[in-house]
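Working notes, structure below.
Yeah, one chain of the complex is gone here, protein chain that is, but the others are all in their spots.
Order of writing sets the labels: A, B, C, D and E. Residues in every chain begin at 1.
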Amino acid sequence: MTPIEEGIGKAGVLVEALPYIQKFAGKTVVIKYGGHAMVDPVLKESVMLDILLLHSVGIRPVLVHGGGPEINAMLKKVGIESQFVQGLRVTDAQTMEIAQMVLVGKLNTEMVSMLNSFGGKSVGLSGKDAQLLLATKKPLQMPNSDGTMEEIDLGLVGEIQTVTPGILNTLLEQGYIPVVSPVASGEKGETFNVNADTAAGKIAEALKADKMLLLTDVRGILRDVSDPASLLSTINRDEVDNLIEQGVLKGGMLPKVECALSALEQGVGSVHILDGRIRHAILLELFTDGGIGTMFV
Amino acid sequence: MTPIEEGIGKAGVLVEALPYIQKFAGKTVVIKYGGHAMVDPVLKESVMLDILLLHSVGIRPVLVHGGGPEINAMLKKVGIESQFVQGLRVTDAQTMEIAQMVLVGKLNTEMVSMLNSFGGKSVGLSGKDAQLLLATKKPLQMPNSDGTMEEIDLGLVGEIQTVTPGILNTLLEQGYIPVVSPVASGEKGETFNVNADTAAGKIAEALKADKMLLLTDVRGILRDVSDPASLLSTINRDEVDNLIEQGVLKGGMLPKVECALSALEQGVGSVHILDGRIRHAILLELFTDGGIGTMFV
Amino acid sequence: MTPIEEGIGKAGVLVEALPYIQKFAGKTVVIKYGGHAMVDPVLKESVMLDILLLHSVGIRPVLVHGGGPEINAMLKKVGIESQFVQGLRVTDAQTMEIAQMVLVGKLNTEMVSMLNSFGGKSVGLSGKDAQLLLATKKPLQMPNSDGTMEEIDLGLVGEIQTVTPGILNTLLEQGYIPVVSPVASGEKGETFNVNADTAAGKIAEALKADKMLLLTDVRGILRDVSDPASLLSTINRDEVDNLIEQGVLKGGMLPKVECALSALEQGVGSVHILDGRIRHAILLELFTDGGIGTMFV
Amino acid sequence: MTPIEEGIGKAGVLVEALPYIQKFAGKTVVIKYGGHAMVDPVLKESVMLDILLLHSVGIRPVLVHGGGPEINAMLKKVGIESQFVQGLRVTDAQTMEIAQMVLVGKLNTEMVSMLNSFGGKSVGLSGKDAQLLLATKKPLQMPNSDGTMEEIDLGLVGEIQTVTPGILNTLLEQGYIPVVSPVASGEKGETFNVNADTAAGKIAEALKADKMLLLTDVRGILRDVSDPASLLSTINRDEVDNLIEQGVLKGGMLPKVECALSALEQGVGSVHILDGRIRHAILLELFTDGGIGTMFV
Amino acid sequence: MTPIEEGIGKAGVLVEALPYIQKFAGKTVVIKYGGHAMVDPVLKESVMLDILLLHSVGIRPVLVHGGGPEINAMLKKVGIESQFVQGLRVTDAQTMEIAQMVLVGKLNTEMVSMLNSFGGKSVGLSGKDAQLLLATKKPLQMPNSDGTMEEIDLGLVGEIQTVTPGILNTLLEQGYIPVVSPVASGEKGETFNVNADTAAGKIAEALKADKMLLLTDVRGILRDVSDPASLLSTINRDEVDNLIEQGVLKGGMLPKVECALSALEQGVGSVHILDGRIRHAILLELFTDGGIGTMFV
Partner (left out) sequence: MTPIEEGIGKAGVLVEALPYIQKFAGKTVVIKYGGHAMVDPVLKESVMLDILLLHSVGIRPVLVHGGGPEINAMLKKVGIESQFVQGLRVTDAQTMEIAQMVLVGKLNTEMVSMLNSFGGKSVGLSGKDAQLLLATKKPLQMPNSDGTMEEIDLGLVGEIQTVTPGILNTLLEQGYIPVVSPVASGEKGETFNVNADTAAGKIAEALKADKMLLLTDVRGILRDVSDPASLLSTINRDEVDNLIEQGVLKGGMLPKVECALSALEQGVGSVHILDGRIRHAILLELFTDGGIGTMFV
């Protein structure tokens, strides 16, 4: 194959993408990024390049990131031990400070830096910037041994109450790619830790986003967890309810699924759960016919 | 190769194009389109798709077309015979009317239609719209047998005097792809036939375009016409002058070369002569490192 | 009369027009132009001047033109014979090509050129530009000799389905006068011939025009066709229905009348049928109290 | 003549005005209005209609008015006697208060009211609004009987130092017709009486107006004051100097002529002195070939 | 106290005002100004400074002024005696002319001048500018001695029918402070005297103002007129009705109270009656917790 023939082949690939590019031009896409894809440097680069490509063809991406393992490592380094209740970290002021430093001062800044070094224009935000995310303390009740309910104090774990998307719109209109850390303000200026999936969902709702993509460490929703071929390419609320009843959907997938359905109901165009462990997962979902994950409808 | 692996490969091709896309985003590119590429339906489609891809990644393309063979066919059909002087068609009113009908009412409309049916937003213009091209009668002198010079009347062959690019800017700002026919107005509303290469060059100058591409039926500028491997990837005025002296550059290439150099001098960022017979020639020139034709510097 | 006295008289005429100018400033007026007024050079110039005057006093005119006789002449010149069914030309691809060349490449360009040479800023459009007019094949059924209905194939005769007025608004906002040819796109990029009166009506609807003027070869709606004094200066749907029942309205007037009533119902402010054979018919209708034709209310 | 024939005639007059309308569209024209034209109700109405017509064809008129006789009448009514030095009224605080009430609270408001009742959108301003006109006390020296120079105190007679045209631009851009009274602010908020011709000239300069018209009670500049036929349709500085030397230009014409030449030098496109006693003088000047007064070049 | 300590104290006062400033930023506040505050030069200066301070912290103030005593003085000076019916001045043309001269040409201009000399950007308007206030003749019927009703002719006393707030919005958006005189246009351009409280109320309604302040010569609404401590800080319609029944509210307060309630019902955010005799009454009302007058709710 001569270089020109090779070039013609590649040009053909670009032109194949044209209908997808035209379809999504001007659309707002919120991407929740976490898990394996955030730890593996090859995947991380591939996610950043995908986002830059979306941006360069006229899509308005918003990146919301998680950050579990790095927070744990830092807490360990400074000698703070965490207690967990129902999978939620009890978050005292010291823990919150470390979590915020890692999320905002390390992970977010690194992504912004990588996007910009690849030619992008990216700006990092926490939920405290411009009052983007306002939260209140998350209530939690657990049964005592005597059957009565006890109020559990999770400390600075928050539930998002309001999203003020003005700053996101300002940045998107000026061509910036916003990267958002899941940290929220309380009414008196206190800091709350919030779930990143939920933050992505609420932001997508407030922006009336056309699409939300949740990058996870699973293939999507599988009818049979042990069989990758049982991937459901689309799913609706009834089917979700069935799978929950059957015990197929459980554990960490439940909040993701709930957040997906809630976003849909609040006007987000479509929500997808994808496998962030696949390179270029975002482009594969948006720019191929079937997509690679599960779309909520 | 599984479909996902194939998809990852294609996504990789898209991401490879990212630096070029970022480099040209927001730039204005004037494309002169004529010759073989306009007659062969496969090439025609490939040119239109290339232009749509440019547009979809934020480039502002302007298409200027030629139209020789179709005009000849129509003139023949209605029984008009043309006389040529020094390669220029002597253009009486009847001929001009047919030429304009073919250029504006057939070729231009067909391209607009094709661009739009592929998902674009295109608008056709002649140089008479919004006074885009104003011309005066082209003077031509030829030596008589006795050595004195004789003024030759070429009829409605015009020389462009002024370009009023307002309508092009209006359309480009609103996201339309303008397609321009090489027909100009005279001061009293008369119609002039103008050279399409020159029209493209003058329009590129008036728009302060970042790039002009001339699609031709040759590989570019060859140091040795018989050897395609002698293609010059860049050339400057001095080298052009040398090649003219050596008789390498001659005939139909002379006006193209002149128009390229003039555009450069008037502030167009760069001018390229490419081989329109190669599929996706435009993408190959803009989105590969070396390009495929000759760039004037 | 001294020159100053004459000047004062003329200034008085200008000032008399002031209330009309104030009334229509900023209004959008769609003008269907065809028939005699298009063939007679004196009338043609008078129509163009009227339109320029409207434009210069702040009105936003859109010109939609017809073109029957010129198309016939050209078809004849290239030796194509047309078949007519119920007054509609059966339009094969060759015929459509000629019709489009005449409409877009000759008549439209001539008008644009004339408007511009009188100091205007005009741009020509076909319905294919920016997907202005989208059409589907016009169905037609005729009774067979045995009373059953037969589907007649009219070829590329189209019915307008959608008007996308974006390009018209862009041009009007920038002070251009759009001139539109009655040619439409099909969904796959094919070309359709559409009725110019209907095109004007649909465009007026899509622009929510304040006024539509149909220039015809009759005085307006006459209660008694043989008596010009029986001109109705206004008419409503009921009166139209009566006149149709009585056989007063028939033939070529029927589609005009239908298009007028439909435009009114779709929100066009008012619709007028005027006699295009009267010089300055447009100014007379807009700038005198009674007007000269029939207004649909 | 039938009504339609009459209408056609009038339409012809409108169309005759087209080239002038096109020529002046978007231009700013400052009109100084005073003298006879302000006292005679027929002329006053004709001036207002002329201004409205200019406005309706896209011209941006600014009206600056004088007001001598009405101020005198009011001063007389309240029993204030004025002293004059070299044609300038010595203006004490009481006199200034009356002058301002008449100019701003009577004459200006009346004109605004008349323009609005004829369908316009007019706003009255004094030079104190938005610091439009800032003045300092006008110095005046006169020779004593012993030949020494004596400083004369003219009271609140001002010389314009600065024009802040922001408010005029705001109003013009929103389509309002500003009417300005010749009253200025001092630095400490005091009130100064300023010459209306000068105010018009300074405003025209600050607006970089295309034209200034001074409506006066003479035909223009006459080479022989006793012969109206000796009207100069154009004049330049040298010719002015000659006429002053010859004693042809003198008295009240001197400041007008000086103000005209100064405005020209400061970038106003052209300045005209016209006879405000002729009905529709403004339209005659702008919309006929020769004009009726004298143009400074 | 050292100068720095004194400065820190003052800075503390500024910072104390911050929550109020933030609360009212961008809000439109209509202020009716009349009575004692307009006659006493110290109070006048304090009102102007208050308005400038509001403006400098981002509030959009509109000042509507009254003017009784000055009009009386001028009428006396020119020898016009007025007749009053039910507290309304019978206004003939001569009286109207004097009233307008005083309101527009003296009082309004003086306030504009004062605001500008303190560093503001203010523009004076009468209700005739840009058709701001359109009025019709106020009807009045009085019982005859025989019990029948007689129509009383009040001359040019008007009732406001329409407010066209365009000019106010234009000025406010450009950062000007409008000062409005209570003079209105009739349909035929005639002049009407209108009540200044009502004018302020109608203007507040048309602007959908956030607040209207009526500066009066009383402390607010007192439950017991003889006891300043009985000031009601808020009042609603029912309470107003009770106070009227009890005869506590009567005379000149009735129209003010009516205008306040009407403005509230038409969408003005809140209406306050304050004591204009207190220095900085406006700042005290807006920038202290309780305010100093009565707020209608």
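By definition in this document, a residue touches a chain if its C-beta (ideal position, glycine included) is under 8 Å from a C-beta of that chain, and two chains touch if they have at least 3 such contacts.
Values in this document were obtained by computation on a predicted structure and should not be read as measured data.
Taking the full assembly into account, the omitted chain touches A, E. Checked against the full complex, the one of A:16, A:40 or A:97 touching the unshown chain is A:97.
Touch with the chain omitted from the figure is made, among E:56, E:94, E:141 or E:266, by E:56.
The omitted chain makes contact with just one of the residues A:123, A:154 or A:281: A:123. Contact with the undisplayed chain is limited, among A:22, A:82, A:109 or A:136, to A:109.
Although one chain is not displayed, chain E still touches it through residues 3-4, 7-8, 10-19, 21-22, 25, 46, 49-50, 52-53, 56-58, 118-119, 278-280, 283-284, 287-288, 292. Residues of chain A in touch with the missing chain: 77-78, 97, 100-106, 109, 112-114, 116-117, 121-126, 128-131, 166-167, 170-171, 174, 176, 183, 185, 188-189, 191.
Everything below uses one rule, namely that only the chains that are shown with their structure count from here on.
Look at where the CA atoms of chain B average out and do the same for chain C: the two points lie 36 Å apart.
Averaged C-alpha coordinates give centres for chain B and chain E that are 69 Å from one another. Shown for chain C are the residues in touch with two or more other chains, of which there are none.
Interchain contacts link the chains end to end along an open line, per the touch definition above.
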